[in-house]
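Removed from the display is one protein chain of the complex; every other protein chain stays in position.
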Amino acid sequence: MLWSVYSLRNLWARRVTTLLTLSGLGLVVFVFVAILMLAHGLERTMGRTGDPANAILLSKGALSEIESSLSRDQTGVLAAQPDVVTLEDHQVAAVREIALQLTLRKQDRGSLASLSVRGSSPVAFAVRPRVRIVRGRAWQPGTTEVIVGSQVARQFPEARLAETLRFGRREWTVVGIFEAEGSGFDSEVWGDVDQMMTTFHRTAFSSMTLRLADTEVLPAFKARLERDPRFKVSVKREPEYYEGKAEGLARLIRVTGLFLTVVFSVGAILGATMTMSASVAHRTTEIGTLRTLGFTRGHILQAFMLESILLGLAGGLLGVAGAALLNRVTISTVNWDTGAELAFGFHLTPGMVGEGVLFAVFMGLIGGLVPAARAARLDIVQALGERTA
Amino acid sequence: MVDPVVSLHNVTKTYIRGDTEVSVIRDLSFVIPAGTFLAIMGPSGSGKSTLLNVMAGIDRPTSGSVVVAGTRLDHMSEGAMARWRARHIGYVFQTYNLIPVLTAAENVELPLALTHLSRRERAEHVKTALRLVGLADRMDHYPRQLSGGQEQRVGVARAIVSDPTMILADEPTGNLDRESADDILTLLARLNRELGKTIVMVTHDPRAAERAQMIRHLEKGLLEMPP
Partner (left out) sequence: MLVRLMLRNTVRRPVRLALTIGGLAMVVLAFGLLRLTLDEWHSGAKAAANNRLITVHAMSDSLQLPLAYRERIALIPGVQLVHYGNVFGVEYRDAKESFGAFAEHMGTFFETYPEILLNEGDRLAFLKDRGGCIIGWKLAARFGWKVGDVIPLKGTTHPGNWELVVRGIFHSSNPAIMGEGELYVHWQFANERLKSTAPDRVDQVGWYVATTAPGMNPRNVVEAIDATFANSFAETRTEREQAYIAGWVARSGALLEALDWLSGVMNGIAALVLVNALAMAVRERTREYGVMKTLGFQPRHLVTLVLGESLLVALGGAVAGLGLLYPAARLYAVMVAGGKTVGTYEITAETIWLCLGAMVLVGALAALWPAVRLSRMTTLEGLRHRG
């Protein structure tokens, strides 16, 4: 008990230095945790996009919906496959869609923005039960009504309820806002597929998404379809498809972030070493006194290590607290892999809090190692500064 | 006769300074009986601090045997020495050497942290020690809030709190004014007289030495034999 009091009070005694050092440590932890939060937020968004029971079909070789092209005839036959769920109204749980990146000129600054547009049909809600309309209603098939995801409504004032989007020389009225559990669909605009196809001069669909009877059948389903020479399709489990779409971006965030964090954590560690070194140098007489009283070298080592660990701990808590403020902040950016605009946020997990604090403690420990060892190795007589006479 | 507390035999301590060898203590042999209040006097450079340090186990002799409180010191490991010192030695420094971030009471408690006493028992001992030196009312003050004399009294309290076999004092009054110095010496004398504590004090001040029972002079590493 006396040890922690001793260490804490010593940190406080030189509080300016202590504060500066732990701020440096805290900043590093802040960035570290923020990077983790961002990458995780991205993966979470992508991972939640899509249902494990769904299979998404693209034309063979297409890497994304934008490149893919499925004809009407093809999709007709594909929808009739066994294993696809049949709904209450005898409809097959299959939705044919086209996906496009729309270029919109934003009203406020005239700058360009990408909008992910999906031409779909009402059966989409049966295929994707996790997408729900929270305000307004679904679009009327055959009209130029659209619904927008919650992120779109947030980012574009011109896409709010009852507003009108203008593209393709037509007017599209926003009649509803939907939420998709924080997934990529939240950054999309959905409307009638036929209207979209006409407007974009498309004659083929981008993709078809099927809801399967259960998640286990997918591998067999996939094998069967991909081998059939009649169809030229590639089949993926819906979540896996979307996750793959953000791989590049997630990797970029992690690599850049962690590379940088490691680099400047060295700076913070050196700062801690400096602080602890000075502390030791300042307290040599004290060390000699303690050794005289009967405290061992091990005790001295422990005391200084404890101090640097506490320093790290305090810095870590500060950094994590700062990062926690970022929680739920969303940013919207273009995903280079697909060209699609995607909104995702910082997402904090308890694991990250632990990792951040551990990282800080680790930094403090490394930083304090050499000074603590030097303190422990002092010769008593020298430490007391006695004359050798 | 009672076993002597300190028994030195042919103790020599040399330092290497650059190319030369400096003998600080030369072939010293003497004993200190229990219950003595001994003052060792000598000019600076005479080796008296070194002698004290050897007795405390802080410094090792180059040759010779050192037996203190029944234990042979010169061959002990460092860890064992630290444990031994905590049990048997109370040390009073010229510069008081209180830990600045601890209160008077906490400073006095420090040696007890090395024991297995409970918190309550420790608190009891601390109170007793502080009362003995007359500073019970300044328990929660920090060293910077105390005068030099008061700091040294805390130093003495710290030296006696774990009831050590022997108290060693290195110029305890060296930094004090007349009055405070007097208080400390009176205190030490009391400890010796009333509690039978063995005290070895190093000093260059004759007036301080007078307050002790016995005086020995150390000159150039050699102890002047009593007449």
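When the chains are written out, they are named A and B in that same order, and each has its own residue count from 1.
As a working rule, a residue touches a chain if its C-beta (ideal position, glycine included) is under 8 Å from a C-beta of that chain, and two chains touch if they have at least 3 such contacts.
Bear in mind the structure is a predicted one, so any value in this text is a computation, not a measurement.
In the whole complex the chain that is left out makes contact with A. Only one of the listed residues, A:Leu11, A:Val28, A:Ala53 or A:Ile287, touches the absent chain: A:Val28.
Set against the missing chain, the residues A:Thr333, A:Thr349 or A:Gln382 yield one that touches it, A:Thr333.
Shown as candidates are A:Leu11, A:Leu70 or A:Leu100; the residue that touches the absent chain is A:Leu100.
The omitted chain makes contact with just one of the residues A:Leu11, A:Ala53 or A:Ile66: A:Ile66. The missing chain, though absent from the display, is touched by one residue of A:Leu20, A:Ala213 or A:Leu358; that residue is A:Leu20.
Although one chain is hidden here, its contacts on subunit A can still be listed: residues 16-17, 20-21, 23-24, 27-28, 30-31, 38, 61-63, 66-67, 69, 100-103, 111-114, 167-169, 199-201, 203-204, 248, 251-252, 255-256, 259-260, 263-264, 266-268, 270-271, 273-275, 277-278, 331-334, 336, 339, 341.
The definition used in the following text is that only the chains that are shown with their structure count from here on.
Taking the mean of the C-alpha atoms as each chain's centre, subunit A and subunit B sit 64 Å apart.
Residue ranges of subunit B in contact with subunit A, taken from their complex: 15, 22, 24, 44-47, 49-50, 53, 56, 58-59, 78-79, 82-87, 89, 91, 93, 95, 97, 99-102, 106, 109-111, 113-114, 158, 170. Residues 2, 5-6, 9-10, 12-13, 285-286, 288-298, 380-381, 384, 386-389 of subunit A touch subunit B in their complex.
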